[in-house]
Every structure is written in structure tokens, then in C-alpha cells.
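One protein chain is absent from this view; the other protein chains keep their places.
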């Protein structure tokens, strides 16, 4: 879509400096940008604005004579919003592809897109404006809210509940059986995996991630949480609102992760862990069973500890060669003194 | 299904105490349970039985006046079995969905369910009572045993053999090429990946896990093994009977994992590792190439070592600040003595 710098300033509520009629139809990084592009500069890169060829740059302060800029509080966030306006995601056309199978009793809202070879089972409900891409299987009794984007080959097991504006990327599986067995003599009996999964509004889940259903209770991913690719969420986990989890992290059964937590990639969270609201966990961290992670310090390592403590310990370990040398020197001195003492004494 | 406490006691072979006619139609955790629910109490939670509102509780010992209880050897296992009786998994109706493609030469047993958009290639055999959910691709020559559950979008490459009562969760891939290349000058040539995969009876594999075929020999997952989500099993691996592997663990080529091993989540097993029957490996452990893990001790860390040894080492590391202080103190004393000696001597 083509907009002018003036229109963008109005949309973003920012202060325009330069040509209001400057035409914009694309977005780019500051240094890759050319005519027609909108870009942005965070404060530390303000010095790169004058040499950018972007038609308009979002900045947080400063004057850039000869450039068209819009001053906003948070240039990167404003840029992200502007990109959504300039280049809105292409939504597939409403309608049900003739190759899709929609079972009797399933209910579709208005403007729903059901792609080729999708299966929507009995009593599933799909909210208005939601798009279900090819090859998805929406099992019986699932409820998907409005304006969701369910990418290709997603599988929802029976009874999964999805809020509004949720994005599930390709290959996501939601509602699979939790991993729970009871050893009984020489064999394993599956513990019942009969619970629910509830995914709230504005959640996004990355490609090929897997979310298990509760065993007896529920697995819940709360409003605005963002999960990256290949993340594993086990049964009866709660992931709090706006919590962010990077790729390949695994969360074991019955964990409770608070709101606004930040969990890096390849983290392993053992069962019954509690992460407080706002907790921060570094990449590849391993959190032992039942542990509580408090907010205010970054946790890291396996087993997880405050990063500052690990750094102090690492410093001590780094000094080991020096300690060993010092110890050898002292031993030499002491032995020499003993020898001299013996000589003196003898 | 509705049962009475008396019927359940008979089914479980347990001793009923209380009302045999108590009606039960659901299961719940002890504290969440209400009327109509069956629950269970492991010995350490026996004190919570009197206050539970469950209609019937499975216990291992003790008397609970006013409550209806069934005394069994293993309450949790009995509860799991009882849940299977009370709430049997809903199996899809026998029959082949009209949108499925079953190639000539494929053979289906009685009572087989073939879901929408499934593809069953030539010469594949699907045992009686097996359900194949929508979107699966069963390639040529695969053999699936009786009463299996193959969830949506599972892919079996050609010639894969699956036993009876096997459960493959959504998105599982079995029989993909192993990761083997030979460097030849400036390029890689794929080593032949022509072997088999055999998955034995009662195996369960979690969502989006991947099991590669053997290169020249076979990959084998033996009777009753349980794999969680996003597990990777490479070419020519053997996983022994009843071995349990938690989520996101990876097993490299030619490993031999014995029966009844327990491997936690995010473990990395390098190639040609041998884990003895009954071996136990903790979460995120990294086992180096060719190593043997013996039973009887828990292994942990990267590289994997007995947990006890790691704890002793950790204790030594924790004392480093104290050691450094002690060393400084000694140095002071020794230097003082030398000085005094010099003075005395001088």
C-alpha cells in the first residue's frame, strides 16, 4: 500500500519533520533502504540517519536537516506497526476449499477460510475471520476464536480451545497426550491424559512446536505469550501472559511460568518448576525439578543459578592455575624453612 | 461409562471398604475430585483422603471411616487402569474415508479406520483395529500391526515395520534417511541409507519425533518403549524394551540403549554409545561418542559422569573462595616467618 510520510505521522501520532508528501510503500533497515522505503533509527544509530537513502526515518529525537523524519517515542515499535499498515499480511479468501472435509455439526463463522485438504471434525467451532491453511486437522470439539491464523498441517487434538488472533505456525501440534506412565511390575500403564489445552488471545506458536494436553487438569498458554519453533510444552503447564520462550526450549509437566517471563532457547525446565512473573532464564539453562526461579536476576547454567554467582565462581576457577603455582611455591618455602630449621636445630 | 465402586473393586482385584453401590463416572486428582469421581492416594498423601470429596479413593493401606475406598497394591497404577475402563479412548469408526487414497496392493485388516486425506501406498499392510488419522502418509511396503493408533499427519517412509498397539502421535516421521555423508574432496556423498526401521509392540512415540531408518542395518525400538515429543533417533540405533526417553532428547547413530533405561529430557547421546539395561541418565546430559553408561548410578552433566562424583566436585568448587583466602593467609604467615628468619638470621 502506498502512503505518504504525512499519513504515517498521523497514524503513528508522531511529529513530522521534512516532506509530508514523501511517498512510502515499503520498509527496510536503515542501511539497506532506498527511495520509497520507511526505516527507523534507535537512538544509538541516530548518526546513520543522514546517510540513509530511506524516504522517511522514524527517530526518537534529534534534527536531521534535509531528511524526512517522524519523531516517535519508540521508533522500532512504531516501525513494526507501520510495516503492518503498509504491507498488511495477505489473508486467504473466505470460503471452504472443495477438497476440505467439514463434518456435520462443525460451525464456521463469517469470512472463515478453510484451505485445501483441511479436516474440521464434528462440533468444532471456528471463529469469524479465521484462516485455516491446507492440511490442518481440527479434531472434534475444538473451539478456535476470531481472526486466528492456523498455518499448514497444524494438528489440534479433540477439545482444544484457542482464543482470538492466535497464530499457530506450520506443523504445530496441540493437545497430544502428555508423557505420563505408571510403572506396574514389568510394564508401564499410561496415566490418564484426559485434560484440556487452552491457548488465549494473541498467542503465537512457532513451527513444529508441540503442546500437550493436561493429564487431569489443563495446559494453559495465556494472553500474548510468544513461543518460537520446536518448543515443547508438557501436560498441566501454565505459561503466563506475554511470556516469551525461544526455540527448542522444553517445559516439563506441571510447571508454572508467570507473566512477562523471558526464557531463552534450548532451556530445559524440569517438572513442577515455578518461574516468577518477570523471571529471566538464559539459553541452555537447566532448571531442576521443583525449583523456584525468582525475578530480578538472570538465571543461567545447569543447574540454574544466578548468573552473577556463576561469574564469580568462573573467576575462581580461572585462577586455579595461579593458585596451584602459588601453592607449590609456598610448599617449597615451607619445606626449605623446615630443612633450615632442622639444620639450625640439628 | 458408569460403574460402581463394587464393580471397580472386582475389576482391580482390590478390597472395598464403604459403599459398593457408589456410582463413578469420572476420574480426578484427590483435591479436585467431587461426587462421581474416582481418585487415588499414594501412601504419603493418605492424610488427604478424609477431606476429599471423591466418591471412591484407591489407597494402599489404612482405614478411612465414612469414605468409600478400594485397597490395592499400587493405587496410582490401579487408577490409571481404572481410568482406561471408565473413560475408554474414543476410537474412530471403522472404514475408509472417501477422500483417502489406498493404492492397489495395500491390504487393510478388519475394523481399520483410514481417515480423511490419508495415503496408503502399494503393498502396505494395516492390521485389524488400527486407526490412521487424517493426513498420514503410509509409504509402500510398510507393515502396521493390530490396534495401533497413528495420529494425524504421521509419515512412514517405505518399508517401516510397526508392531501391535503402537501409538504414534501427530507429526511423527519414521524411516527418514539417516544423516550420513562421506567427504570426498570438495563435496559430500550420501552414505547409503537403505536399512529398515522396526518398532515393536506397545511402543508410544510423542508428537513431531523423528526416527531415521538404518543405513545398512536397522533402527529398532523395542517392546513397550516410550518416547516423548520432539525426540530424535538416528540410524542403526537400538532402544531396548520398556526404556523411557523424555522430550527433545537426541540419540545419534549406532547407539545401543538397553532395556528399562530411563533417559530424561534434552539428553544428547553421541554415536556408538552403549547404555546398559537399567541405566539412568539425567536431563541435558551429554554422553560422548563411544562411551558406556553402566546401570546402578545416575549419570549427569556434559560429559556424562556419575552424579555423585559431580556433586563432590561441585562441593570442592564451592569451597574455592575459602581455599583462596586460606592460601593468602598462609602466604602471609610464611612471608612473615621468612622475614623474621631473615631478621633473626641477619
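We call the chains A and B, going by the order they appear; numbering starts again at 1 in every chain.
Throughout what follows, a residue touches a chain if its C-beta (ideal position, glycine included) is under 8 Å from a C-beta of that chain, and two chains touch if they have at least 3 such contacts.
Computed from a prediction, not measured in an experiment: that's the story for all the values here.
Q: From the list A:195, A:224, A:253 or A:279, pick the residue that touches the absent chain.
A: Missing-chain contact among the listed residues: A:224.
Q: Taking the full complex into account, find the residue in A:14, A:115 or A:279 that is in contact with the omitted chain.
A: A:115
Q: In the whole complex, not just what's shown, which of A:171, A:240 or A:279 touches the removed chain?
A: The single option touching the absent chain is A:171.
Q: Could you list which residues of chain A touch the chain missing from the display?
A: Residues of chain A in contact with the hidden chain: 27-29, 32, 74, 76-77, 79-81, 83-84, 87, 90, 97, 99, 115-117, 133-135, 151-153, 167, 169-171, 202, 204, 206-208, 224, 226, 228-230, 242, 244, 246-248, 264-266, 283-284, 301, 317-318, 320-321, 323-324, 327, 330-331, 334, 337-338, 341.
Q: With the missing chain put back, which residues of chain B would touch it? List them for me.
A: For chain B, the residues touching the absent chain are 99, 101, 117, 119, 135, 137, 139, 153, 155, 157-158, 171, 173, 176-177, 179, 181-184, 186-192, 194, 208, 210, 212, 216-217, 230, 232, 234, 248, 250, 252, 266, 268, 270, 284, 286, 302, 312-313, 316-317, 319-320, 323, 326-327, 330, 333-334, 337, 340.
In this section, only the chains that are shown with their structure count from here on.
Q: Express in whole angstrom the distance between the two chain centres, defined as the mean CA positions of chain A and chain B.
A: Distance between chain centres: 26 Å.
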